[in-house]
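Just one protein chain is left out here, and the rest sit where they should.
Read from first to last, the chains carry the letters A and B; within each, the first residue is number 1.
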Amino acid sequence: MIRYLYEKDLRLMKYTILTSTKHDETVRAIGRHLDMTDAKLRRAMIRRLDMSLLENLGSRWEMGLKHADDGDPLAEELGRELFTRFIPLLDTETMQSIYNETRSMMKEGSSTDEALARGKARVREAILS
Amino acid sequence: MKKTVDVSIPLGPVHPCWKEPVRLKCETAGERVLRTELELGYMKKGIERIMRGRPWQEVMFLAERVCGICSVVHNMVFIETMEEISDIAVPPRAAYLRVIANELDRIASHLIANFSYCYTIEHETLAMYLLNTRETLLDNLERLTGSRINTAYMIPGGVRFDILPEDAAVMLADLVKVEEEVRRHTQIFETGPLIALRSRGIGFMSREEAIRSHTVGPTARASGVPDSDLRLRHPTYQALGFEQITRTEGDNFARVMVRFQEIFQSIDLIRKCMDTLPEGPIRGGGLCKAGEAAYSGEAPRGELTYYIKTDEYGRVVDIAIRTPSIMNIEACAHTMIKDVTSIADVTATFISSDPCVACNER
Partner (left out) sequence: MSILQDIKNAVRSRSIHVAYVDVGSCNGCDIEVLACLAPRYDIEQYGIYVHNNPREADVLLVIGSVTPQWVDKLRDIWDKIPEPKVAVAIGNCPISGCVYNRRGTLTEPPASKYIPIAAEVPGCPPRPTEILSAILSVAPLIFKDYEER
């Protein structure tokens, strides 16, 4: 018997990677940043990131906190570079449109908190979609 | 007009160039790589899970079995973390002996990394030269520690064996030979026109990208990341006047050359250690206590971090190991291999970042 494709279900192995001490801490920190439950975030990560990115999650998160979105509080809060270039949970175009919309909402006079809450909700939606 | 098709090319897990199993799925247009995905899990042994709840005397031996190539440094960083938790002082002679063992291991590791690269670009002559030179170093490591690969040389508060005067003399004589050989090999590599064609400008990684994925070790130093060698912060290396080597090209050639240059530096460090080896005891003793610490050391491949939590009997309650290969392989797969123009260069680029899958997955 010849099998041409031998793709294996990687979800369990990816879950094993995410549940080691430091990775678990990082997932919880990201979850707090996005106001998301850990289980949902883990599921999104398992679907979107490959195994090597998952292993490197901790140091990417650290470097993201240090270097991403310097000097722009709104971008920092939404994680414009953090969640596209450092931890690629979203593609750049989606993130840019969310960022632009939030910015215009703030210009049009809605309060910062409201606009931010709206922007973050859209980020969460995009991650889970 | 020639038709270009998009294909997905899987490489591995068993591949003639790769020493360890890993599966790389390249999405290509023609032969140009658009994006890659890495499939791991072939070496996941769950060593952190095994270590939990065991006394340090057992974890010490498990720690060097995280990686067989750089086992000395895994041993060293684990022991130094335990010393940091328990405030154990190391006698100066033991600290110098540790540096000697570590540098011998580093030279051997760099030689095998460059061997793999030369073997992958099919320069088998140079590869075999390098592999033969490595045997001389392993002989010296064996004379010093009693074993070739898994040495378990260091213990909290010192080292196991002193260096005998006759062994020291042999080591110094061997180092002269090794330096001469490696100088010749470096010249072959640096000036070979075909090697340059396969290496220069291929697998480029910029400094920003290196910082973003937190690459460490020779891979980062080849891209010009400053202050990326943790030996700069180790007290014994500071006393020896260590300086970091940096190159700016960021391609395959630079990564291999950084390793060649570090070999000469390590030889000088060992010589300096031998010249200034202080007299005194090699074991100070001490008791491992409860505590929690994160400690980093410089492995041959880069920054190695151990996070350990112990209880009052010296048992390891929790442990997390961050090995350099985690960052380097990730950066290599997602940054360097992207836009490589030929599938033949994918393997060479992957090997140039000195991937150690056993470290990566633990």
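In this text, a residue touches a chain if its C-beta (ideal position, glycine included) is under 8 Å from a C-beta of that chain, and two chains touch if they have at least 3 such contacts.
The model shown is predicted, which means the values in this text are computed figures rather than measured ones.
S.K.: Out of B:9, B:149, B:188 or B:277, point to the residue that touches the absent chain in the complete complex.
M.R.: Answer from the full complex: B:149 touches the omitted chain.
S.K.: Given that one chain is not shown, which residue among B:8, B:132, B:238 or B:276 touches it?
M.R.: B:132
S.K.: Tell me, which residues in chain B touch the chain that this view leaves out?
M.R.: Residues touching the hidden chain, for chain B, are 13-16, 19-21, 41-47, 49-50, 52, 61-62, 64-69, 71, 112, 115, 128, 131-132, 134-135, 138, 148-150, 356-359.
S.K.: Even though one chain is hidden, which residues of chain A still touch it in the full complex?
M.R.: Touching the missing chain: residues 6, 8, 12-13, 16.
By definition in this document, only the chains that are shown with their structure count from here on.
S.K.: Taking each chain's centre as its mean C-alpha position, how far apart are chain A and chain B in Å?
M.R.: Taking the average C-alpha coordinate of chain A and of chain B, the gap between them is 31 Å.
S.K.: Which of the residues in chain A end up touching chain B in this complex?
M.R.: Contacts found on chain A: 10, 13, 16-17, 20-22, 50-53, 55-56, 58-60, 62-63, 67, 85-86.
S.K.: How about chain B: which of its residues touch chain A in the complex?
M.R.: 37-41, 44, 46, 48-49, 211-214, 307, 318-320, 322, 326-327, 329-330, 333-334, 360-361
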